[in-house]
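Below is a structure I'd like to ask you about.
Omission of a single protein chain aside, the complex is shown with its protein chains in their original locations.
Showing subunit A:
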Amino acid sequence: MTRILFRYFVLFTLTLLALCALSFSLIYLFPAEPVTTLTGITPQNLIQHEALINQYHLNSNILVQFGDYLSELFAGNWGVSLISGQPLSKEIMLALPATIELSACAMFIVVVIGIPLGCYSGLRAYSNADFTINSISVTLYSVPVFWLAVIFILTFSLQFGWLPLSGRVNLLFDIPHQTGFLFIDILLADNLDKSAALSDAFLHLILPTLSIALMSTASMIRITRRSIIDVLNKPFIIAAKSKGLSSRQIFVRHVLRNALLPILPLMAMQITTLITNAMIVETLFSWPGIGNWLIQAIYQRDYSALRMGMLAVSTLVVMITIAIDLFNRLIDPSREKFESVTI
């Protein structure tokens, strides 16, 4: 047990180190001066230039520089934004929770709708209900996310006016920033009509969540369906039937667990798709998340912000992937406990 945890920890650290090395190399790869891309400060004169180079050891050996870079990263000094001049750690901490909130809501929908529908259609495989569900999910899977989001905006915001067009919450609500997760912040805030703020935030959440969740739900339905069908054809299901167990007992005790175990790692892959889609949709809905922030950084050639944004998002993805894999390893009895760790 501790050995597995240790192995995952090593894997995590090594991956992070590789990511850090990549982001460090960006300092030299971006078409700007290394001092500028590293710190985000454009030196105004030679003396400041000299001072910055000395402060960040930019004249010394590249390994020393990397070591220095790492220690600055862990100390929380991520540089400042080239455009706004704000510390990047602060900006990312503002933007990242919004994305996590969006993706988590979408993931919730994916799991709550995708898995039961997939199970249903797997159990009724090749029936009319199955064909209906399957064709709907294939259609949804083929719809581009950005197009779907625009159609949603056109229909529900502009045509019918049911749901708000953009943003996280109406600007009339002045919600102090505490955790970055809007719903928690609303609950923590005082001097606020909480129920009104919550329902407003909820209405804002619906369209962006749906536009990213639908595609992932569609693929989740198909993955679950396939897995259920595969398990139903296994000899141990025949054996369970010949024991005289009822279909319900067989489903709960034997089918569900064996079908869901192989789905978990696939779910980890879904999360990365989800986050990518979230970044696209954020731009369309002006959702103040990391995707929107990164796109702004690209437009403005904010090199230091790009470097840190890349690192932050990829760290998040690696963390989630490894956590899900570890979880899967812990609950799956058929995986050898000392099999080497891989993602």
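Quick note on the criterion: a residue touches a chain if its C-beta (ideal position, glycine included) is under 8 Å from a C-beta of that chain, and two chains touch if they have at least 3 such contacts; residues count from 1.
Assume contacts and distances are computed from a predicted model.
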{"item": "Undisplayed chain, where the name is taken from the UniProt record, one of \"Peptide ABC transporter ATP-binding protein\", \"Anaerobic dimethyl sulfoxide reductase subunit A\", \"3-oxoacyl-[acyl-carrier-protein] synthase-1\" or \"Metallophosphoesterase\"", "value": "\"Peptide ABC transporter ATP-binding protein\""}
{"item": "Sole residue of A:Phe9, A:Trp162, A:Phe236 or A:Phe327 that reaches the chain not shown, by the stated touch rule", "value": "A:Phe236"}
{"item": "Selected from A:Ile4, A:Leu245, A:Leu266 or A:Ile295 as touching the chain missing from the view", "value": "A:Leu245"}
{"item": "Of A:Ser23, A:Asn258, A:Asn277 or A:Ser304, the one touching the omitted chain in the full complex", "value": "A:Asn258"}
{"item": "Residue ranges of subunit A at the interface with the undisplayed chain", "value": "126, 233-246, 249, 253-254, 257-258, 261, 332-334"}
